[in-house]
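What follows is a set of notes on a single structure, which appears directly below.
One protein chain omitted, others in place.
Here is chain A:
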Amino acid sequence: FAGLADVSISGEVPVEGEITVPVSSHAPDEDFSTLDEPVRDTIMRDLKAVGKKFIHVMYPKKSSALLRDWDLWGPLVLCVSLALMLQGGAADSKDDGGPQFAEVFVIIWFGAVVITLNSKLLGGTISFFQSLCVLGYCVLPLTVAMLVCRLVLLAGAGTISFIIRLIVVVAMFGWSTLASTAFLADSQPPNRKALVVYPIFLFYFVISWMILTFTPQ
């Protein structure tokens, strides 16, 4: 600093030059102000993101797209459709033991919150909403199983249909658990993976049980 003491810049020296702000491409500008774009663009962008995540769930690879850009649209759509399909059908019957919409909804979200809290308490590095996002998206195979079960039940409710439904539900349950484990277990310390996987197993087991024991009136 001592050397700089005798450096003096006189005020008369004009500073010359060019200041050019590099004009970047058009796209970053649009990212900052998405208010001006047409609604169709916004919706298509969100739909594409949701669709991409669905594909990630069906083919679980170790990609971080699900984790990085989390969104809760997909889980909401899946949860609502599953709850609608699980409606007892005979809403006015006194003996209706079928799960109501609210029951399924609450089970899914409450279960997901509990699993997230558990994984965070066990030392997980994943954030709250990222975990909710993953668990919600991994309900997709079970929703597909529900669709298949409903179609099979249209054909009849005998032993064969039960066996088919059992196989389908068990397969989808395994797929769901594996998919969510693939995403969530990496964020845990390696020796505690089993502790995190068990609640996920229980959660999807309860949902699979509700699907398997569904009989339309």
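Just so we're on the same page, a residue touches a chain if its C-beta (ideal position, glycine included) is under 8 Å from a C-beta of that chain, and two chains touch if they have at least 3 such contacts; residues count from 1.
We adopt the following convention: contacts and distances are computed from a predicted model.
Colleague: Name the chain not shown, per its UniProt record: "Queuine tRNA-ribosyltransferase accessory subunit 2", "TMM80 protein", "BHLH domain-containing protein" or "Protein YIPF3"?
Modeller: The UniProt record for the chain left out of view names it "Protein YIPF3".
Colleague: In the full complex, which of A:L122, A:V144 or A:L178 touches the chain missing from this view?
Modeller: If we include the chain that is not displayed, A:L122 is the one touching it.
Colleague: Tell me, which residues in chain A touch the chain that this view leaves out?
Modeller: 88, 95-100, 102-103, 106-107, 114, 117-118, 120-123, 159, 162, 191-192, 194-195, 198-199, 202, 205-206, 209, 212-215, 217
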